[in-house]
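Yeah, one chain of the complex is gone here, protein chain that is, but the others are all in their spots.
Let's turn to chain A:
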């Protein structure tokens, strides 16, 4: 679900969605491929991300995704880190069931 995007200094934007079939969270990586590992997501400038989302909406069905939107991230050694708690939970899994956490190796829905 899209929320107001606020991008601070030094932050970038990645594009995310849910997979149509199972709702699993995906991020847009190189070559416009949707991956379940956020660490490999492409980081955009905010304006570029908005344009990209618009283009991606038209092929969401063929890509098998739903609810495409952009989120703010901070650059970290391990890759982009979502700014908000909400997106960190989407990226790493619910905090209340450690066994359901998403790992960097296996990603979402593993």
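Here, contacts are C-beta pairs under 8 Å (C-beta built on N, C-alpha and C of every residue); 3 or more make two chains touch, one makes a residue touch a chain; residues count from 1.
Keep in mind that, in the parts below, contacts and distances are computed from a predicted model.
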Exercise for the section: Quick one: find the hidden chain's UniProt protein name among "Nitrite/sulfite reductase", "Electron transfer flavoprotein subunit beta", "Cation acetate symporter" or "NADH-quinone oxidoreductase subunit NuoF". Expected result: "Nitrite/sulfite reductase"
Problem - Sites on chain A contacted by the missing partner chain, in the whole complex - result: 1, 6, 18, 20-25, 60-62, 66-67, 83-86, 88-90, 93-97, 100, 108
